[in-house]
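Got a structure here, written out as structure tokens. Questions coming.
Every protein chain of the complex appears in place save one, which is left out.
As written, the chains take the letters A and B, and residue 1 is the first residue of each chain.
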Amino acid sequence: MEQAPVLQLRGICKSFAGVPVLRDVSLDLYGGEVHCLVGENGAGKSTLIKIISGAYTKDAGTITYQGRELGHIAPAWARENGINTIYQEIDLIPSLDAAENISLGNEPRTRSGGIDWPAVRRNAQKNLDDIGANVDATVPVGQLKIAQQEMVAVAKALSLKSKVMILDEPTAAFTGTEVRNLFKTIRWLQSQGIAVLYISHHLDEIFEIGDRVTVLRDGNLIRTELIQNIDKATLVKAMVGRDIDFTRSDGGAGGSEILRAEGLTQRGVVSDVSFSLHEGEIVGVGGLVGAGRTDLARMLVGAAPVHGGKIYLHGKPQRIPSPKAALSLGIGMLPEDRKVEGLVTMRTVADNMGYSVIQASARFGIVPWRKIKAVIRDLIGSLQLRPPRPNLQVRYLSGGNQQKVVLGKWLAARCDLLILDEPTRGVDVGARAEIYHLMQELKRNKKAVLMISSDMTEILTQSDRILVMAAGRIVGELPGASATEEQVLSLALGLEEAA
Amino acid sequence: MNRNPSPARVRRWMGRNTSTVALVVIFAFGCVALPNFADKFNLSAIAFQYSIIGFLALGQLLVILTEGIDLSQGSLVALTSIVIATLITHAGLPTPVAILGGVLASTLLGFLSGLLVSRTQIPAFIVTLGMLGIARGLALLISIGKPISIADEVFADLGRSKVWEIPASLILWLLAALLLHYFLTQRRLGRHIYAVGGSAESARLSGVNVRNIKLLVYAMSGFLTGIAGVLWTSRLSSGSPIGGVNYELESIAAVVVGGGSLFGGIGTVGGTVAGVLIFGVINSMLNLAGISPYWQGTIKGVLILAAVALSQLRRADRTNVRGVARHASDSTAGPAKPSRNI
Partner (left out) sequence: MQVTPLLDRLNRRATFETKGVLRILLILAGLIVVAGVLSRGVFFGPENLINLGQQNAMLTVVALGQFLVILTGGIDLSVGAILAISSVVFVLFQGYGIVPALALALLAAALIGLINGGLVTYVRLPSFVVTLGMSQITLSLAMVLSKGGTVYTGLGGAAIAAPIIDFYNGWLLGIPLHVVFALVVVGVVALYLRTSYGHFAYAVGGNRSAAYLSGIPVATISVLVFVLAGILAGVGGALFVSRVGLGDPQAAKWIVLDSIAAVSIGGASLSGGVGTVAGTLIGVIILGVLNNIMNLLGVPPTMQPAIKGLVILLAVFLNSGRREK
């Protein structure tokens, strides 16, 4: 492994809309090594790999590949020249079989110009065998299990003579055996001199398969180490360890119970989740990707199936079959991606803010327009919406103001329980403070707030209590006033709670 | 692959060839239940009529494979007939030239549809709906609304002749089907059509030229429609500006009944052929049973909807619950891409 690195990154910087996401990151990747990349949500991992694969363009820095400095990287060029990324959303054609997927775009031809099917099958089988995949290459890929699809994607990258293979959270939905198989494959890739960049938050896996590990935090490279020179605790410390200057929540006294969940389960996604929410409290939900937090939230608003368990509202058992039912029960949710699920972007501020309250207050279709307009006018004022124009199309607002509109929709509908999924994602600092202020006001008005967040600062400062989820379960509860980052992250990573 | 047929493989074969099985069953039923069904005269009649729809269905298959649709086929058939008839009768051109002209016209309009579908955001059904109007309008314009008769015996024979007792147009159609089958299974371009329909985005990432594939299928549909138009004109011995109405509905139905999915990526020539024949057989059975043509339309319409609905339900069955590709769950990769459930 002591040769020139196959890929060298120096001083990579990237910002989105003025917000720096990567700051001066430098990394070396050697052929035949498994280099793990770790960091919290938002640390910059996926941005980095997208820059390597050409999906994003770096703002500054150099990338040297096989000794040559690269200018602008087109994704097609990267793919054809040995830099292959396998994302979570696997880029295969579901209706075609594995063999065909592997050869797509690169089909071997016969003398008459037709496709040489025996060659296609042979090549595919060879690639699959090489990596030890147990895959029926004649079945449409969409019918394979995720782990097998992953294998096919790796085989496809291999057929393109990959030199650098980037695996983005490959084991998100794998069983133990499937992880073993993947590791066998990775070891084979190593033996062929291929560099593997492995992004994961499964620390056990990292310590098993990795040669070196790099920690990113808030866009900065914290350290790069040989695996044998570091342990889990130190790794976790490196992932957190920021100085947060903040005022913590006073851990407010919760009032009567608004919601109690017992044993909530959704097959394969959420397992046996129990917790309760009270008037006048903000409960933060921490956890990493795939922990099931959003799925849990969707179950609470009737947008996802509940396969087991019960929900009690004000002590009474309730079925919540749809968001319409949830609304009538006083529950609302601000979704993770407001553009996809929170707002009708072509419609106006007034339209968007009004939908839920109109549904709640219309009788036989008749809408009390004057009252609604008054409510919305007041809300625009109290939310400090900028610009304060009810007839402006929502798509012209900034992220923070858009978020306020979604919030306003639920405030207008007078929900008792508000679920906020990443309330300040893509929101500027000023609006962020305003949203926190609003959350505090909700608390004062004896509403309950369930706040899902990947922002450590946010979770620690805003929550009265913190629930941490991992792999679909609640793995711990911490008091908001005194919890530490390490505690939250350790729980989220599935480790024992750091003392 | 040398493997003993496992139950799963048999089931898969059945799944892939349901339409052929259905055709055999329905045909058998027809032979048993209706006296004149299996005689040569009746079978020829079916063959003559449905080889025309057959060509349309082949073109429709190509378009549907890319998750598109061609609603202009019927009008293009009429237009082709008018072009041919005008070139022969009014312009005095030799028949082969006229035929070429007709097919060219249809192919050109198909190409235009393809341009719009592949280069703009306008949905395929609107593009081809608009083209339906444009083609019909052109046909009416050129013919001033009146049919144009063709006095060419040889040409008339084309649509009515038999080779060893088998209708020539049927042979022509089956030959075309065989060619298309070869194209879709053995040529890169053909396979790329399936890729585009299966997942245009993934196909693009693998280097497939999605835009041009989409353009190609509409041009090919136009071409095949042109050929159908030639056969149709020959059988009528005239060009008719008002004919071919709703032909595209039959071709869509044939593709869907033959196992094609309106959502793209799934469908075969064999299935489509079986689908066309199924409709031909059912049509004949309804006629022989003396059911009024008006009820026939209803029955066929119900069959079409049922086939489409079934194909949609089958699709839901085959969904592989992808734990990773959940919509809008906590994802580091930014806003979740809409996942494809097959």
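Here is the rule we use: a contact is a pair of C-beta atoms (placed from the backbone, for glycine too) under 8 Å apart; a residue touches a chain by one contact, two chains touch by 3 or more.
Please read these numbers as outputs of a predicted model, since none were measured by experiment.
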For the full complex, which residue in A:Q66, A:N106, A:N220 or A:T345 touches the chain that was left out? A:T345
From A:N220, A:Q359 or A:T457, the answer for touching the chain not displayed is A:Q359
Of the residues B:A8, B:L141 or B:V163, I need the one that contacts the missing chain. B:L141
Which one touches the absent chain: A:K409, A:K443 or A:R465? A:K409
Using the touch definition from the top, which of B:L43, B:I69, B:V103 or B:A168 touches the missing chain? B:I69
Could you pull out which residues of chain A are in touch with the chain that's been left out? 301, 303, 322-324, 326-328, 332-333, 335, 340-348, 350-351, 355-356, 358-360, 362, 365-367, 369, 373, 387, 389-393, 409, 413
Touching residues (missing chain, whole complex) on chain B: 69, 71, 116, 120-123, 125-127, 129-138, 140-141, 144-145, 241, 246, 249, 252, 262, 292-298, 300-302, 304-305, 308-309, 312-313
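Assume only the chains that are shown with their structure count from here on.
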Centroid from C-alpha atoms only, then distance chain A to chain B, rounded to Å. What do you get? 43
Name, in rising order, each residue of chain A that touches chain B in their complex. 41-42, 45-46, 75-76, 79-80, 87-96, 100, 104-107, 109, 113-115, 117, 121, 138, 140, 142-146, 168-169, 172-173, 268-269, 287-295, 335-337, 339-341, 452, 454
Going by the contact rule at the top, pick out the chain B residues touching chain A in the complex. 1, 182, 186-188, 191-192, 194-195, 197-199, 201-203, 205-208, 265-266, 318, 320-326, 328-337, 339-340, 342
